[in-house]
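The block underneath contains the structure these notes are about, expressed in structure tokens.
The complex is shown incomplete by one protein chain, all other protein chains being positioned as in the whole.
When the chains are written out, they are named A and B in that same order, and each has its own residue count from 1.
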Amino acid sequence: MDSILKIKNVNKNFGKISVLNDINIDIESGDFLVLVGPSGCGKSTLLNCIAGLEKINSGDVFIDNKNMSDVAPKDRDIAMVFQSYALYPTMTVEKNITFGMKVRGITEDVQKEKLKEVAKQLQIENLLKRKPGQLSGGQRQRVAMGRALVRNPKLFLFDEPLSNLDAKLRVEMRTEIKRLHYDLGASMVYVTHDQIEAMTLATKIVVMKDGFIQQIGTPAEIYNYPENIFVADFMGSPPMNLINATAIKEKNHYKINIKMEDGSIVSIKEKNKSKLPEDLLLGIRPENITETSLKNKQNCHMIRSKVDIIEPAGSDTFVVTKIGNTEVTARFNSETQVSIGSEIDFVVDLGKISYFDKLSGQRI
Amino acid sequence: MSNWLEKHLPKIVLGPSFLAIILFVYGFIAWTAWISFTRSRLMPKYDIDGFIQYQRLFDSPRWEVAIDNLFIFGFLFILISMILGLVIAIFLDQKIRIEGALRTIYLYPMALSLIVTGTAWKWILNPGLGLESVIKGWGFKDFTFDWVINPDFAIYTVVIAGVWQASGFVMALFLAGLRSVDQEIVKAAQVDGVPTFRIYTAIIIPSMAPIFLSAFIVLAHLAIKSFDLVIALTGGGPGYATDLPATYMYTMAFSRGDIGQAASSAIIMMIVVFAVVVPYLYSELRNKNDQ
Partner (left out) sequence: MINNINNTNYTNLLLRFLLYFILIVFVLYYLLPLFVMITTSLKSLEEIRTGSLVSLPRNITFEAWGTAWSSACTGIQCEGLRPFFWNSIFIAIPAVFISTLIGALNGYVVAQWRFRGANIIFALMLFGCFIPFQVILLPMARILGLMDLAGSITGLIFVHVIYGIGFTTLFFRNYYVNIPNELVKAAKIDGATFLRIFWSIFLPLSLPIIVVTVIWQFTQIWNDFLFGVSFSQAGTQPITVALNNIVNSTTGVKEYNVDMAAAIIAAMPTLIVYVFAGKYFIRGLTAGSVKG
């Protein structure tokens, strides 16, 4: 287990405003770490701190077990790909890629060799004599990656590299980055606000908000066991449903009560929790609320409710209803026959329920 | 060592310029201000003596003429330049085919030294051989145009030459401003049947308020600094009828050897400039920082 990046108790502030609070992250060689969160959560700032482009106020950053305080970006053995690619506009693609090597004093022969290697890998051989202004978005992205690859760094840093691309191109490039990661076995730190990118690319995700880490975990952990309502709501599209409920203690279990539109109460028996607050939120993902005609699962509960909206989305159909005074989205099969206004049974998979404290937002 | 250098290089690069500005702008202003409170004549004295220089200044009839002229010239120069500039800009905005050539012609005076401008207009306004004789030659035997040598009217010749020099620049500013108005609003007004004239007065001109301000600031600044033009056109005369604070200051400093007066008049000039420019700069810089 070799740690490639260790961030220990890092704090950063801009004047009086605290932008990073007690950040602790550890990743190993070969990991693909994704920093994800809404704008302003501090993810780009953290990336810049790892790169040495910004100073940290307290704490340490270790790359390959070496303390990086007072180490300049160029000596950290890193490479970075920016959102706007930051290609040198007056230089050809060739010069863009070899600039760093030239500055570092690498001989021209070695430069040429590495250039050829990288150009072949990224299929940009025919673009070498062009200038950035003459390239398409996807081509520029590849050149930016080429510039990073040629460095053979310990750590690749990506700052929202796909945000400037159109949807189709974004999906293509995402796959390319994933393939690159697999081929090279390289360690990567990737910043994005797109939670789908985070889920598909990462081996480890860090969800951030307002300068604080909300949760660190694998994609599966983050998805299935979100630590708080923010993570539950932020990750997954459509987001996790959060339903208002009250917990009443019975003899050896809890009775979870959900108030319905017409005043009636739905009760669910919860045997697996020993302590629950009275006011809580019940979290359940849309794919865990299905139609009755589908599989007869164990551990389910049926809730009868009126269909408000139907959203056909190609491979699935999202059905929205009101449960517990909240708009709840369920994911049905695309061939479903339900109609708006009809009262039907929604099947809730009890094994996939998460409970959150209403006040603190924390997972219970 | 080289790491330290690299880290501080930006500051080191900006340093000399910063020091130069501190010394040669602010330091010098302070020195001049100091001298304006002393009894310095040919040589500077450094003992503060209160406001006597300013007293002498405002008691001086010549300074009074200079200040009056500044207001007359400043007011007319700015007003006429702005109106002329606006009118020409509006005309040029009408999709003229030869717009490029016209713009070049209207703007070239700005490329000239004010000495050249003054010299040219001095010749044109020459009573006897200039415009006066041309008009006389057209049959208006009694036409006189001797403003240049007439103490009461000479200052207006400076206005004429100044407007000629600066109105092209104002035109360019306004043209850019006119063009930056949202065309959709204009089209909507046209579809509504609003006459062209009203489109200009009610929609376009009001939206150009910041440009008017910019033009005003630049013109006011030019007016206060006017020195070259007066020297070339009238030499400050006849007598000191076309004196402006700038020429007054120069005379006191280099001809009369009265440094105290020169300093106090310079400080007054600076205060006037401040009063006009500082609020503008402050609001501009604030906008920039917000962006």
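The criterion applied here is as follows: a contact is a pair of C-beta atoms (placed from the backbone, for glycine too) under 8 Å apart; a residue touches a chain by one contact, two chains touch by 3 or more.
What you see is a predicted model, and the numbers here were worked out from it, not measured in a lab.
Contact with the chain that does not appear here is found for just one residue of A:39, A:90 or A:315, A:90.
Where subunit A meets the omitted chain, the residues involved are 48, 51, 53, 72-74, 78-80, 82-84, 86-91, 99-100, 103-104, 147.
Residue positions on subunit B in contact with the hidden chain: 6, 9-11, 13-14, 17-18, 20-22, 24-29, 31-32, 35, 44, 88, 91-96, 102-117, 119-124, 126, 129-131, 133-134, 137, 164, 168-169, 172-173, 176-177, 186, 190, 193, 195-196, 199, 211, 214-215, 217-218, 221, 224-225, 227-228, 231-232, 235, 245-246, 249-250, 253-254, 259, 262-263, 265-267, 269-270, 273, 277, 280-281, 284-285, 288-289, in rising order.
Following the convention adopted for this analysis, only the chains that are shown with their structure count from here on.
Inter-chain spacing, taken between the CA centroids of subunit A and subunit B, is 59 Å.
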